[in-house]
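A single protein chain has been removed from this complex, and every other one stays in its place.
To keep things simple, chains are lettered A and B as they appear, and every chain counts its residues starting from 1.
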Amino acid sequence: MKEELFISGRDIPFIDPVLHIWHWQIPLYLFVGGLAAGLIFFASYFYLTGKEDKYPIAVKIAPIIAPIVIVLGLIALLLDLRHPAYFWQLYTTIRLDSPMSWGAWTLGAVMPLSVLWPLIYIYELKNYFEGMICKMPYKILNWLTNLIEKNWILKWAFALIIKNKKPIAIANLVLSVILGVYTGILLSAFNARPLWNTSILGPLFLVSGLSTGAATIMWMAKDHYEKLTFSKIDLLLIGIEIFFIIHMFMGFLSSTEVQQEAAALFLGGEFTAVFWGVFFIGGLVFPATLEVMELFGYKIPISIPALFILLGGALLRFIMVDAGQITRYLY
Amino acid sequence: MGGKKTSRRDFIKISALGAGGLALANPILNWVPSFFPKEEKPIDESKAKKFPTFCEICFWKCAGFTYLNEDGKIQKIIGNENDPHSNGRFCPRGTGGVGMYYDNDRLKTPLLRVEEKGENVFKKVSWDEALDFIANKMKKISKQFGPESMALLYHASSGSYFKHLLHAYGSSNIAKPSYAQCLGPREAGFVATYGTSVSSPEPVDIKNTQCLVLIGNHVGENMHNGYVQEVSEAIDRGAAIITVDPRFSTIASKSKYWLPIKPATDLALLLSWIHVLIYEDLYDKKYVEKYAFGLEELKLHVKTNTPEWAYSITDIKPELIRNAAYEMAKASPAVIVHPGRHTTWYGDDTQRTRAIAILNALLGSYGRKGGWYFPETKEVPEYPSPAYPHPHWSWQDITKPTYKSAGTGISNDLIKASLPDNKSEHKIKGWLVVGTDLLSTIPGRDITIKAIKNLDLFVVVDTMPMEITGYADVVLPECTYLERYDDIRSNQHRYPNIALRMPAAEPRWDSKPGWWIARELAIRLGLQDYFKWENVEEELDWKFKQMGTSLAEMQKIGVKVYEKEKKLYLNEDEDYFFNTDTGKIELYSLDLETKGYDPMPKYTAHKQPDPGFYRLIYGRAPMHTFGRTSNNPNLVDLKSENELWVNPKIAKILGLEPSQKVWLRNQDKVVSSFPIKVRITERIRHDSVYMVHGFGKTNKNLTRAYGKGANDSELITNIKIDPIMGGTGMRENFVEILITNPKQEVI
Partner (left out) sequence: MRYAMTMDIKKCVGCSDCVVACQTENNVPSGYCRDWIVENVDGTYPNLEMEIRSERCNHCDDTPCVRTCPTGASHVIEGGIVKVTPAECIGCGACIQACPYDARYFHPDGYVDKCTFCDHRVAKGQDTACVSVCPTHSLAFGDLDDPNSPVSILLRNRKWKVNAPEAGTKPQVYFLI
């Protein structure tokens, strides 16, 4: 029998007996980051390819969600900090080696731009929300448009934004990719956690983020053509995601002992049921099946696959953050 | 590195389930506010104030300095480099001694037992009230039964002033549990062989040894500082270590030979070693011829004790027994068969230690470099005071008729003399207990409690609320060693040396130093002539000046080492007189023979566990001293509870899981007060279980220690008394492992 134990009574909060310093905040932050990245990406991409009117929801309406969820993510991030009074220290330096620093600066840039984009379409948004049961969004937008119209400075600024639509779209496109990749890289930068120590995590999280974005657009879309297009995009992304996941585990199994052990958490270990049963089946295969069925003409409320994809995307991050903290080097 | 993979993972898995999955728990900082000041700056040693002290956490009494931080608060204790006990390095307990000072569970004010609404409660009283009460009672006892009926049981350093008080009062009924519950047998065994006891620190020359033999002695888990340091040096030097232990102790893992002995059979192994040394002509003939008496008798005596014979008893292969013996012979005389310290095991302990003493003699190691050196102690003069009154009777009249070789007072005999059924004329009616929790040190707690209930006066002087404090009439809070002066430390060593302890801080709350308490009592008893000094500084200064130094100098240096007057080892062919009947090392003990005991050690079989029972073995953890530190905040951080070591085979049979809580029930149906967590480990034999002594505290005032782990003492109810010196053998107790609390089973 082999035994390994601390004999000096080490029992440090959140570190022992198993690392658990990141709770719900970081996975939530990663999820909304990915979602925002997806929304912004599709909006700027389809705008730049001139499909603004083909996919009005994707370009004009859905991006309003991005700044809202980014704020949510920032709140979560702030809640995660144990020394939050020193938050501003993030913006005193740029550290290219640190994904946390990357994230802080990327969000710092994405945040204002993600607000600018829906501003461009403020009248379309007003129309979209008019007549909704919930009056709040409409009222806010109405108040905003009134404000812009009455104040000449705001009016001038608004015109300036409209004029620079294209550069904003380009910046948004670049930043959304950085943001999407970043949510995966944040974890894979930590070599010390064998589960995260894979280059597939970046692309996986990017694709997953795009997929949640597509699902949101698909859910919001009114027009059948737009719905169908994003359903197809989403299917493709889910396919890529599954491919990445399988590759990730193949990589683990052919890698070092610690990574094999990390993979074992999902292959018979304690995360097996939640990962394969809930995330993989419930968050990928099930919604994909529904989408395929819809393509073949079955009438399926689009909200169901969309919801499952969103929940699956969140779950993936919760699982990866949680399980990753358990894996470690053994010596 | 890669190979050692499973276990931290295993260990992780226990709680990974709780933490894993989708744990959405809010971060809760379960931080207990630190007793340190908020500003977390390391101390600047060059600017810090420091005061000499010697440690009170164990009997090794290492000397060092207490450092204060910038706020004038005690921050750390560091060893004194001139101190031969510590060589400038404290052990974890000594370093963690600050926790004793900062422990807020300490006794704070004098307490007096009073009856309120038909219930006994402790009332906070003034020192005057408490001391007057005690003095009056003591006067009454003296008048009614004679002063001899007052006994002192102690272990703390300040016991020295209480001893003086008791002698002045007219009693010499003084005992330390460290004799009959710990090192007594080895003292008696060595006195019978060499005419001198071993004493403390043991004068074993580990620094120069080539081979160290340890019989159930877990150095490294016992943190006897200088001893551990020298063993470490020996390891560095490549000296061979031979460890006999049913448990894979820390030192066993560092030994050349580990002999995983069946418990209670050590004497058979020792006799077979004696057999091998004599019959294979490996003993030091010149030495034995010159210094020893009774070789021929011994040779005849061990004739049949071959390694093959021992194998059938001890489970140790003859080849291993022989190889170990050869290793010792090869190193002779630079070899030590260590006498151990806690030697009260099976009731024939003096004889077992005799066998150890004989082995050392055969190997020619006593008085030889790398074996045993001749220690030297600096005599501390007594402060002038009148002669003590002569007591009409003493502990000797109680103990000596039965235990003829008892060297000092025997705590459990004094306890017995306090029982209501004591029909003899030697009755004990009052106890002064200083710095020892008798209920966890003296086996047979029911007897102790019965005796306590029969007392006219029961005073406890201590720093912490121990279990025994709950039974006292008066509780006197002593301040810790960091807040007081004490008598001069002068222990034997290679070089004679002395050390000073002085306060580094004012006593917290209303606690007082032992010397002050003893003196105040003396004044109230009309014995002020015995304490003529106004304060202890005056007394210490007088003593130091007689020893060629002064209090002022000692306050700076802390430790003074003197030149040697005696030699460390025997010279080649030197004539040497041993303090025995024959003047020689007695392989055959005439003294024991005249007293009616076996003149040479004989193996007798001891009981082995019945099916379903496991022998209860207890021991030490390096970060705790017996039961005295289990509430120390610094040391609780290192180890907060003990675990029950169970062999994996047994765990499988019983279906035990790691860290599962179990209850223990011994052969006399005594059940542990608290459950204990299981540690499944290969380090223990299948027929035994092991736990560290000193946990399972029942006093709720010990907020950190209460209910943590199990107390071995309460499960030790079968006591094998050593007929020679009265030691209480405690290792013949067997326990069952119960998965549910049997106390709740009863309907």
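The working rule: a residue touches a chain if its C-beta (ideal position, glycine included) is under 8 Å from a C-beta of that chain, and two chains touch if they have at least 3 such contacts.
Keep in mind that this is a model prediction, so the values were computed, not measured.
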Can you tell me which of A:Y138, A:F190, A:F249 or A:W276 touches the chain that was removed from the display?
A:F190
Which candidate, B:I43, B:L300 or B:A552, sits in contact with the chain we can't see?
B:I43
Among A:L35, A:I65 or A:L90, which residue is in touch with the absent chain?
A:L90
Take the complete complex as the reference. Which residues in subunit A touch the chain that isn't displayed?
1-16, 19, 21-22, 80-84, 86-87, 89-90, 92-93, 95, 97-101, 103-104, 189-193, 256, 258, 325, 328-331
Considering the whole complex, not just the chains shown, which residues of subunit B touch the missing one?
1-2, 4, 7-8, 29-32, 34-37, 40-46, 75-79, 89-92, 95-96, 98, 219-221, 223, 225, 228-229, 231-233, 235-236, 248, 250-251, 253-254, 258, 260, 622-623, 633-635, 637-639, 647, 681-686
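The rule is short, and it goes like this: only the chains that are shown with their structure count from here on.
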Taking the mean of the C-alpha atoms as each chain's centre, how many Å separate subunit A from subunit B?
64
Within their complex, subunit B touches subunit A through residues 1-2, 4-17, 19-27, 29-31, 623, 636-640, 648, 680-682
Would you pull the subunit A residues touching subunit B in the complex into a rising list?
1-5, 7-9, 13-14, 17-18, 20, 23-24, 82, 257, 261, 270-271, 274, 315, 318-319, 322-323, 326, 328, 330-331
